[in-house]
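Take a look at the following structure, please.
One protein chain omitted, others in place.
By written order: A and B. Residues from 1 in each chain.
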Amino acid sequence: MGANLEQVTTHEPGLALHVEDLTVTYGQAPVLWDIDVDVPPGVMAAVIGPNGAGKSTLLKSVLGLLRPVAGHVRFFGRPVKEMRRQIAYAPQRHSVDWDFPTTAVDVVEMGLYGEIGWFRRPGRDHRARAMAALNEVEMADLAHRQISELSGGQQQRVFIARSLVQDAPLMILDEPTAGVDITTEGIILDLLKRLRDRGKTLIVVHHDLTNVEAHFDWLIMVNVQVVAQGPLKSVFTEDNLRATYGRRLTP
Amino acid sequence: MSLLAELLGSRVVQLVVIGAALLGAISGVLGSFAVLRQQSLLGDTLSHAALPGVCLGFLIAGDRHLGLLLAGALVTGGLAAGTVLVITRCTRLKTDAALGIALSVYFAIGTVLLTVIQSRGDAGAAGLSTFLFGQAAAITRGDIQLMAVAGVLIAAVVLLLWKEFKLVTFDPESARAAGLPVMALQSALTLIVAVAVVVGLQLVGVILMVAMLIAPAAAARQWVGSLAGMVVLAGCLGALAGGSGALISATGRGLATGPVVVLLISAIVLVSLALAPGRGVIWRWRARRRLSRTLTRESRSSADLRRRHVPVRGLKR
Partner (left out) sequence: MITASILITGMLAAASAALLGTFLVLRGSAMLSDAISHSIVFGIILVWLVTRQLSGPIPVIGAALAGVLTVVLTQWIAQSRLVRMDAAIGLVFPALFAAGVLLISLYARQVHIHVDTILLGEIGFVWLNTRPIAGFEVPVSTLTLGLVLLANLLFVAAFWHRLKLAVFDPALAAALGLFPTALYYALMTLTSITAVAAFDAVGAILFIAFVIVPPATAYLLTQRVWLMTLLAVALGALACPVGYALAVFWDVSIAGMMATMTGVWFALALLFSPRQGLLVQALQRRQETLRHDCRVMLAHLLSHQGTRRMPQENTRAALVGHLSWPESHADRVIEHAIGQDLVEQRGALLILRPAGEAAARDLFARR
């Protein structure tokens, strides 16, 4: 590790996500400390850890939504600014005002606004792609329903459809199954697995330890620092779990 | 009918009606974004913060030079919006406190400047009244032209940046992740709201400008399910209230334009809240009654069934 420090400008194009030295503080309190993360392409990775331990912060910092104190992030070897179209992001459900006057298919279509240039309008093919994405999450019949009338699980699926429609090789999802019943959670996780099988890389903040093993193949365990990361089979051990969830790790 | 014709024949009335309708349309459109962003009261803060700008313009220009006054109002309004932003982002204080601080302090500075103007012997006192309540009757053709130009520019900006404004209003986080310059877009939206406020101050005054921004949008939201629909309907309702309010106020003495327009648009909001299909209060009350009637019917029929059949096991009768 020490020898590599000079290669701070390393590109690591073989990795879907390469994070080096990420530190994020809130005032004087550390939220993320010296985080190093490497995610190979083609995996379905779960980010787990206790509440308030920095999981969402990790996603947001990596995407450039929060300003870190220090850190170095590369997606497939390039900085995030060049890779916006290659990354689909689904934030937590509560970050959005669900009382907004709009329909489900409209929300999904908004996922394409990044690729439609300035001053242009979405066209018929964009609408068709949005409908196709809704179809994949089994919400096609609710396409024209007001989002305020959707249940929590349905709203979550709309969000997933929105990241789906971008057809990006990397999908980053923040708690896509939060507040959702078991059946819907199963539907969502199965869909994500199908996407992984199609060759996409998924990084998912997940809160439910009971079904991590069944669905994910890569694990990143975070509690202010990275406790462990790697293939799920080797990392998902009792020792690591205790270290992650035991108490807050402060540097 | 002849009264109407008579009124409409008057040049002054025509100007006021057109001006009020224009203002209603502009504030309806922009208010939609403000309301959806939960920044309804930003209009209140911007209105009050315009006072020091107007005073400064007056002090610099020395006379009632409209363009400079409005420019001043825009500058201090922008500063106030910036102050609110800094306070909410950099401290634990919440939006309501930030809005209140900017509103009261900037207005206080404005009153100080006003007394400076007054001590110079200028027509300051009358100016404040106009500022607080608007002075529709003093509206000129030049003012209308200015409003029309502002309206066209605003409409153009909103149309061009429609999907960007929509995404930034609905989900600023995803917008940023998608690479949109969220700060710039939000500032642009705030800026054009400030322009609308400044434009409307003459007609309805500081205190009532808030209603012009919020009420048409709040009413429109009850009837439509798309942003485009809401914006268009809000503009229409605003124009309707503005124009008819101005007309009604022309019919009698003591009927100032601002208050009449605001009362009209408030009435429209009340009606919308009550009657809107699928959301309105009356609709919900009727739906609840229907549901309770169905439930009573069902429980009655199941009680009926229970009586006719063998009693439930374990219960001694």
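The rule is short, and it goes like this: contacts are C-beta pairs under 8 Å (C-beta built on N, C-alpha and C of every residue); 3 or more make two chains touch, one makes a residue touch a chain.
Values in this document were obtained by computation on a predicted structure and should not be read as measured data.
J.: Among B:A81, B:A136 or B:V260, which residue is in contact with the omitted chain in the full complex?
T.: Among B:A81, B:A136 or B:V260, only B:V260 touches the chain that is not shown.
J.: Which residue, B:A97, B:L161 or B:V224, contacts the hidden chain when the whole complex is considered?
T.: B:A97
J.: If I consider the whole complex, including the chain that's not displayed, which of B:A50, B:L70, B:I87 or B:V197 touches that chain?
T.: B:I87
J.: On subunit A, what residues meet the omitted chain?
T.: 1-3, 5-6, 8-9, 21, 23, 25, 27-28, 34, 36, 69-70, 99, 225
J.: Go through subunit B and note every residue touching the omitted chain.
T.: 35, 38-41, 43-44, 48, 86-87, 90-97, 99-101, 103-105, 107-116, 119, 125, 128-129, 132-133, 207-208, 210-211, 213-215, 217-218, 221-222, 254-256, 258-260, 262-263, 266, 269, 273, 276, 279-281
Everything below uses one rule, namely that only the chains that are shown with their structure count from here on.
J.: Report the inter-centroid distance (CA atoms only) between subunit A and subunit B in whole Å.
T.: 37
J.: In the complex of these two chains, what residues of subunit A are touching subunit B?
T.: Answer in residue numbers: 60, 63-65, 81, 84, 87, 89-91, 95-97, 100-103, 106-107, 110-111, 113-114, 116, 118-119, 121-122, 146, 162.
J.: In the complex formed with subunit A, which residues of subunit B make contact?
T.: The contact residues of subunit B facing subunit A are 36, 38, 160-164, 166-167, 169-171, 173-180, 221, 224-227, 229-230.
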